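What follows is a single structure, and I will ask about it in a moment.
A single protein chain has been omitted; all remaining protein chains appear in their positions.
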Amino acid sequence: MFSVTVRDHMMIAHSFEGEVFGPAQQLHGATYVVDATFRRAELDADNIVVDIGRASEELHAVLAELNYRNLDDDDAFAGMNTSTEALAKIVADRLAERIAAGALGDGGRELDGLVVTLHESHIAWASYERRL
Amino acid sequence: MFSVTVRDHMMIAHSFEGEVFGPAQQLHGATYVVDATFRRAELDADNIVVDIGRASEELHAVLAELNYRNLDDDDAFAGMNTSTEALAKIVADRLAERIAAGALGDGGRELDGLVVTLHESHIAWASYERRL
Amino acid sequence: MFSVTVRDHMMIAHSFEGEVFGPAQQLHGATYVVDATFRRAELDADNIVVDIGRASEELHAVLAELNYRNLDDDDAFAGMNTSTEALAKIVADRLAERIAAGALGDGGRELDGLVVTLHESHIAWASYERRL
Amino acid sequence: MFSVTVRDHMMIAHSFEGEVFGPAQQLHGATYVVDATFRRAELDADNIVVDIGRASEELHAVLAELNYRNLDDDDAFAGMNTSTEALAKIVADRLAERIAAGALGDGGRELDGLVVTLHESHIAWASYERRL
Amino acid sequence: MFSVTVRDHMMIAHSFEGEVFGPAQQLHGATYVVDATFRRAELDADNIVVDIGRASEELHAVLAELNYRNLDDDDAFAGMNTSTEALAKIVADRLAERIAAGALGDGGRELDGLVVTLHESHIAWASYERRL
Partner (left out) sequence: MFSVTVRDHMMIAHSFEGEVFGPAQQLHGATYVVDATFRRAELDADNIVVDIGRASEELHAVLAELNYRNLDDDDAFAGMNTSTEALAKIVADRLAERIAAGALGDGGRELDGLVVTLHESHIAWASYERRL
């Protein structure tokens, strides 16, 4: 099994609901350093999993929809906590939609799976892994 | 599949038995930067795998039992080499016991698996992965 | 010249005023991974610059006043942009006040200087350096 | 499941064929920081997966065959793009051959799998995973 | 004293002349992860050293002139070894020229100094520091 990973980041504000979150119930923020891993059983005719440049562009486009925003004001997240793990799934699912729509070319449809990891600090990160 | 990882560290002394270890047969030491990854198929009602604060506290408590010690003097490790990979299992198993005892709440019992990685330097690390 | 550095982090929300900031004029957020460096010409009687544990506690206390907050709502920052470099100075000055008040003991008063670095992502960081 | 990872690096020149590569069709180069992960279900009699020193030596020997070279001039790679993911497989397969030939001792033959990751920059890396 | 640092990278091929370089006399390559640090005594009216976005663009523009190239073929480097430390000076001097030409606005002319660091691997890097 092969994989290629690209890294980007986003800077957002949000707050959480639920006693378990303690002071994180207040409006605060995070830089998420985001790694997107693309998996594929065999390489394509160019001997790659996916072009790193195109993969980076697609990840950047997905993050641009969230970057520099207060996620509490985004209707897509109404009534849910935008925890690091929940955001990992949102980024992965949005990348998967783009891939299904052809954003990574025909080869992109040969991908087997996707892992998205969001690093919220030097001591905590979360991942979501899914099939394609 | 979702996961959350938290990082902490411990600083211990130990020595190894066996020719394969060369100079590491002498009493020496290590800083282990320790990553504990908690896996879960679905998020809980708060939209998280586990609270990062509580997960950090449990990892810290497990490492506190080992931190600032000479492991050669710990009866729990009599007759065994406390290699990086062996210590990864010890940390993982002790975390698993705590989770089974309810340390991460009822939700902690929904966890599917655990990975513990100990980084012994910038060029070597070891992991142990187990089900919960 | 000797130095000791300790690392911690904070997660805040804020917005900026000024066209130069583009989309960062919107309410967003950041994780700042914060390094505080303490400088001293000679070591003390214990052969250290400052106790790493106490230095970590003081840095944590300074960051706790900012952590999990929307800095736009903090009167201390009214009318100013809480840029990464400006926050580096705020953290450094607050640490300096604590040191002057004896938070690091008599030895703390022997310190010559302080550098505070705030990492806002894997590709951007800012520092402020001052004498003590 | 246990694993041990060791890190080394190599510095090579190469070029790619195919429009998808854009400017990387020109002769350029890369530092690959290379992580080799060795997996094993149970530890050996010394309580290790593999000796970290020996694992490092084998990885270094494999990389030495590629290091400081223009891969375009290496007959082994004639007619293929030496992409990061393709090189990950080459390093993994060459390590597997050495292990099969006894380079890591009899214990090396108990290894279950191997993962090789090549980091081409701070924002992109690729992996190849195989059984042993 | 304040500073802001931005990070980018370039991937080049080159060779060195001189016995001291050993196998690096052969055509090989490197990824250079490049940090550019901009220093200034006082913050500007926006409370910043320099806009991180603009600083990143200028660094990217300087690196784009070198990226994906064989530096042995670049007339600018005829008869010189493009060592990591020499390239750090080249990047710094080209950034300084742009700043003097107004690339970072009038505020850019208030900058006091510049440091450029090129990381050639996880275990070696070089810097060049100059006044502006």
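Which chain is which? They are A, B, C, D and E, in the order written, and residues in each are numbered from 1.
Just so we're on the same page, contacts are C-beta pairs under 8 Å (C-beta built on N, C-alpha and C of every residue); 3 or more make two chains touch, one makes a residue touch a chain.
What you see is a predicted model, and the numbers here were worked out from it, not measured in a lab.
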{"item": "Omitted-chain contact residue, chosen from C:49, C:66 or C:92", "value": "C:49"}
{"item": "Chain E, residues in touch with the chain not shown (by the definition above)", "value": "16, 18, 20-22, 80-86, 88-89, 120, 122-130"}
{"item": "For chain C, the residues touching the chain missing from this view", "value": "1-8, 43, 46-49, 51-54, 56"}
{"item": "Hidden partner interface residues of chain B, rising order", "value": "7, 9, 11-14, 23-24, 26-33, 67-70, 120-123"}
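In this section, only the chains that are shown with their structure count from here on.
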{"item": "Self-contact between copies chain D and chain E, residue sets same or different by half", "value": "same"}
{"item": "Repeat of interface A-B, chosen from D-E, A-C or B-D - more than half of residue-number contact pairs shared", "value": "B-D"}
{"item": "Chain C: positions in contact with at least two other chains", "value": "120, 122-123"}
